[in-house]
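A single protein chain has been omitted from the complex, and every remaining protein chain is retained in its original position.
Up next, chain A:
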Amino acid sequence: MGEVSYAPETEAVGTDAGPYAARWPLRDRLREAVAGCRAYLLIAGMWSRSTLTYRVSFLMTVVGNACMTALDFVTIAIIFGHTRTLGGFTLAETAFLYGSSGVAIGLADLLLGSLDGLGRRVRDGTVDALLVRPVPIFAQVAADRFALRRLGRLTQAAVVLVWSLIRLHVAWTPGRALLLPVMAVSGAAIFGAFYTAGAALQFRAGDAAEVQSSFTHGGGTMTQYPPTLFARELVRGAVFVVPVAFVNWMPALWILGRPEPLGLPGWTGWLSPAVALAVCALAGLAWRAGLRSYRSTGS
């Protein structure tokens, strides 16, 4: 849940420094981050409760959701019915990549997926209603229509991940065991940053949601498969340009004890949290710029 705590902070960065901003910048931001998290939980909680009033319908959507995404993995399983390895990766190893990527994007989608709705709000003018409430707008947009049904996808990915962990023959050292949760959180944070940056664009261009989903869903699909399947240039792009490689490829390769396809040293797998922090900071700046431009033009 690393995300919730970074998220409202990005809103706090520039827009609403409190009265003591000059003297206590850090304390002020911290206070806002806490207020943002609280608001997020409040709103998300309210939506969850209202979804759960129709229990059966909710369960059916979750199960349906999980089944839909499960078909995804069935495709991979079918491939392995015909071949023992895919790009040099066994079924368990591929499942490990699939699961870790799915958990990352599933977590980001569950927590921040609603940011997509900002464009609609900019178009119909309801952003103003959010700006007059005493809680950070980032938390309000992110928690708006909080959809518990997105748990379906997350659960399915988690099941595949756990299954792969059972089947993998990995010598678990403390370092490998530690990198596993670090990878999940960093991956979710990277995708969360994409959602945030996409939403920031929507302050200016209401239809920017498409751009964002090509990064999130495109990156999500790509990292479900072994990097050896893709052209070198594409992998290079995923490492250096749009750093989806750090969602799972780099750390997973280190855990699996496999060489990195670009020949980078193994410790680069440990760069994931740093990369996540960097893209989150960039996304935060983008959000701040987007909000500022909205507030000077009024849409």
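Everything below uses one rule, namely that a contact is a pair of C-beta atoms (placed from the backbone, for glycine too) under 8 Å apart; a residue touches a chain by one contact, two chains touch by 3 or more; residues count from 1.
In the analysis below, contacts and distances are computed from a predicted model.
Missing from the rendering is one chain, named in UniProt as "ATP-binding cassette domain-containing protein" (options: "Cytochrome b/b6 domain-containing protein", "Fumarate reductase subunit C", "Cation:proton antiporter" or "ATP-binding cassette domain-containing protein"). Note that of A:Arg27, A:Arg167, A:Arg232 or A:Arg295, the residue touching the chain absent from this view is A:Arg295. For the chain missing from the display, the contacting residue among A:Ala129, A:Ala205 or A:Ala274 is A:Ala129, taking the whole complex into account.
One chain of the complex is left out; on chain A, the residues touching it are 15-19, 32, 35, 39, 42-43, 46-47, 49-50, 124-126, 128-129, 131-136, 145, 295-298.
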